[in-house]
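All protein chains but one are shown at their positions in the complex.
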Amino acid sequence: MKTLQFLLAIWKANLQSALEYRVSFLSQMIGMMVNNFIYFAIWIIFFDRFKDVRGWGVGDMYITFGILASAFGLVSILFGNAFMLSDVIAKGRLDYYLSLPKPVLLHAISSRMVASGVGDFFYGFLSYALSGYFSWDGLLRYVLALLLAATVFAAFLILTQSLAFWFGMMNNFSALALNAMLTFGIYPITLFDNYAKIILFTLIPAALMGAIPAEFIRAFTWQSLSQMLIGAIGFIGLAVFVFNRGLKRYESGSAIQVEV
Amino acid sequence: MKTVSKYWSIFQITLINSLAYPGELIGRSLMIIPFMWIFYQLWKVTFAAAGAEVISGLTLRDTLWYLMLAETIELGRPPIARTLSENVKDGSIAYILNKPYDFLWYQFSAAMGETIFRAALNALFGGLTVWTLVGAPNHPQGFWIALPAILGAWILHFCVNAMIGLSAFIVEDVSAFTWIYQKLAFIFGGMLIPLDFYPNWLQAIAKALPFASAIYGPARLFVTPTLELLINVMSLQIVWILVLSFTLAFIYRRGLTQLTVNGG
Partner (left out) sequence: MPAIQVQNLQKTFQTKRKAAGLGASMKSLFKPEYGSVEAVRSLSFQMESGEVLGFIGPNGAGKSTTIKMLTGILHPSRGAAKVLGFTPWLERQSLAFQIGTVFGQRPQLWYHLPAMDTFILFGKIYELDDAEAKKRIQFLSEAFELQDLLDVPVRKLSLGQRMRCEVAASLLHRPKLILLDEPSIGLDVVAKQNIRDAIRRMNQEEGVGVLLTSHDAGDLEALCKRVIIVNHGQIVYEDKVSSLKRKFLTTKMVEVRYAKEVAKDFSIHGVEILKVGRYGVKLKFDASQTSVDSVLAHLSASGDMADITISDPPLEEVIAKIYEQAKAESVDKQ
């Protein structure tokens, strides 16, 4: 409960400081929505010409892109610093969070809000509404799937960025991992053979952020729900575990400090 | 002559500077590998579903080499808009201004210096990936024919991105403009789907816009290196370069007169 109050206070402060740059805030939010719309237009063109990719149609794309955008947006809003965690670690700035009496990981990742995330978050709902699959119980499933997909995404960020505890600055790797996650999440999952799919559930869990939630939103199945639940719990557990192992290393002073 | 050698040495120093962290440089270029792989998956399935060897004049192999060059042009260019807008916002434009050179030519030379190795590595990794997946390009010599068009493409990118960056004189935050430009280039430049696959009306619009000159033109020239296409691509590119560079120069002069640098 105390932790929740603390998070609410941080989020409020983040929002306030984002509003401090009002033009920036508005332009990032609206700009991101326009940006997403233009990007998606290319898929509309694609499916207009080629109809479907092994049974995956444009409606599926709308939902997949929607859930991906919303999950990405939610993490950007609430845990925006997760995108920069490796920087925080490698430059020794965890000291600050360690000196305060709050959960280190939670405090560190929630300390920044990415304003454009607001645009992503809302755009996702819009994309779902336009998909042709919209229904009110579907919206409920959308919200549930959104929370689980965001959990997987946050866990993925924490995992990849925590490697900085062992390898120091690795901006390129983090960017590569993030790009791979988003790209593989958007593309029709029917493109991939079984080997590739194994990767999309494990190493780069893009399926748990895009295709599976999309399947669940379209129609309830126990299979997709359990996949998402197990995925979310498993990944967040793993992420917290790895982060804490790294933190031990950090506290013992052996985390790598890279010369800038 | 001295003016030329001034900007040449700015180009040189950024070129050397871009090698200061080779690991960083290589790491960034690896990004093209998953992109090319996923493009391969998408187009392999699509060509198979269409049951055709050739779609709108392009084979699967052409399509992938086309996309490789398109990605190389796009991933090779440095984030000029961001650099310039940061220069404007944090006031460091001031410190670049107090030397006897033209600010825009300085930025252009520096941007080109930063581009060369980035692009070369992207072409290397992207090329190796595509080669492994679909085999050698049909016209390897097409690269040399496309080269002037690639340079022209970067000039166009520079003009547009510098305009976006300089808009920081009036707006607080230009990142939205950079995303939107990137996405417009993505769709109207044909970075996921070659413009040839678009419906005719959209193709006509896209080919007339500068995005096509900045991406589609040189990439298409690479896979279809004909004299006719070369003349076509280059002449359109030159028109756009003239229009956009004059616009940029105009905007810069306007911005400069109302320049307010932060801090005091």
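Letters A and B name the chains as they come in the text, with residue numbers starting at 1 for each one.
The rule we apply is simple: a residue touches a chain if its C-beta (ideal position, glycine included) is under 8 Å from a C-beta of that chain, and two chains touch if they have at least 3 such contacts.
From a predicted model like this one, the values you see are computed outputs, not experimental measurements.
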{"item": "Contact footprint on subunit B, counting only the chain that is left out", "value": "2-3, 5-6, 8-10, 13, 16-17, 20-21, 92-95, 97-102, 257-261, 263-264"}
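Following the convention adopted for this analysis, only the chains that are shown with their structure count from here on.
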{"item": "For subunit A paired with subunit B, centre-to-centre distance based on mean C-alpha positions, whole Å", "value": "28"}
{"item": "Residues of subunit B defined as touching subunit A within the complex", "value": "24, 27-28, 30-31, 34-35, 38, 41-42, 45-46, 49-50, 171-173, 175-177, 179-180, 182-184, 186-187, 192-193, 197-199, 202"}
{"item": "Interface residues, subunit A side, partner subunit B - complex", "value": "21-24, 27-28, 30-32, 34-35, 38-39, 41-42, 45-46, 48-50, 52-54, 116, 171-173, 175-176, 179-180, 183-184, 187-188, 190-192, 196"}
